[in-house]
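One protein chain is absent from this view; the other protein chains keep their places.
Showing subunit A:
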């Protein structure tokens, strides 16, 4: 049945009712490319977002709260002491990374839901390669990240945020790359703990907040103890946060940006590798 010359067994039924089945028979030998499969998964994942774009904005409630309540506090307490001096150029990049972190680390729960309902199982029985299923889901993460970031930046412009235009664009690319890696890790977690679903949130929360605080996102770590600074050094997110600030400030050629890009790419590569490995091995 897999050879190009043989059509599925439907061709054995001669009655006129099979007309539609013939039309529906998979293209003879039509093996779509892997990239096409990834695009298919991505499209399927994006459809609910496109149908209900408001759900993307819901993800912005929490960063807006931070901007509105934590921002002024930050400006009042350490504002003048912030590197660069401009509180928004320091804090808005943080919020963008934070939004990325929250959005992508929880995305595995979407897969968990599809594992509970049966949709994931259905896809596992289709010819769609498992690697494409994971990569497609992870790449989709880029879209809400970019949309949410654009909204945050747009909201902050009237409040005096003046980012470097090219830097901001590159900053979004960097976030998207980071998000692919984090999203992939979140999916991998969902698959790995599939027989103990509650574990997903335990692990996600346990990792999320240390990763967030130890990236210098909310408060500069320069004032913190030495061990925190060391921890930040090995936290790829802190490198991305620094790079985002440099990009928003227009410091495009700095090594900070380079290292941020390396950290984001490394996270994406590691995340996808772990994710693909996990989904491929998920057959008991």
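We adopt the following convention: a contact is a pair of C-beta atoms (placed from the backbone, for glycine too) under 8 Å apart; a residue touches a chain by one contact, two chains touch by 3 or more; residues count from 1.
Keep this in mind: contacts and distances are computed from a predicted model.
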**Item:** Per UniProt, the name of the complex member that is left out, chosen from "ABC transporter", "Cytochrome P450", "Ferredoxin" or "Anti-sigma factor antagonist"
**Value:** "ABC transporter"
**Complete:** Among listed residues A:124, A:155 or A:265, the absent chain is touched only by A:124
**Message:** Considering the whole complex, not just the chains shown, which residues of subunit A touch the missing one?
**Reply:** 1-2, 8-10, 12-13, 15, 17-18, 20-21, 23-27, 30-32, 37, 40, 43-44, 47-48, 51, 110, 113-114, 116-119, 121-129, 283-284
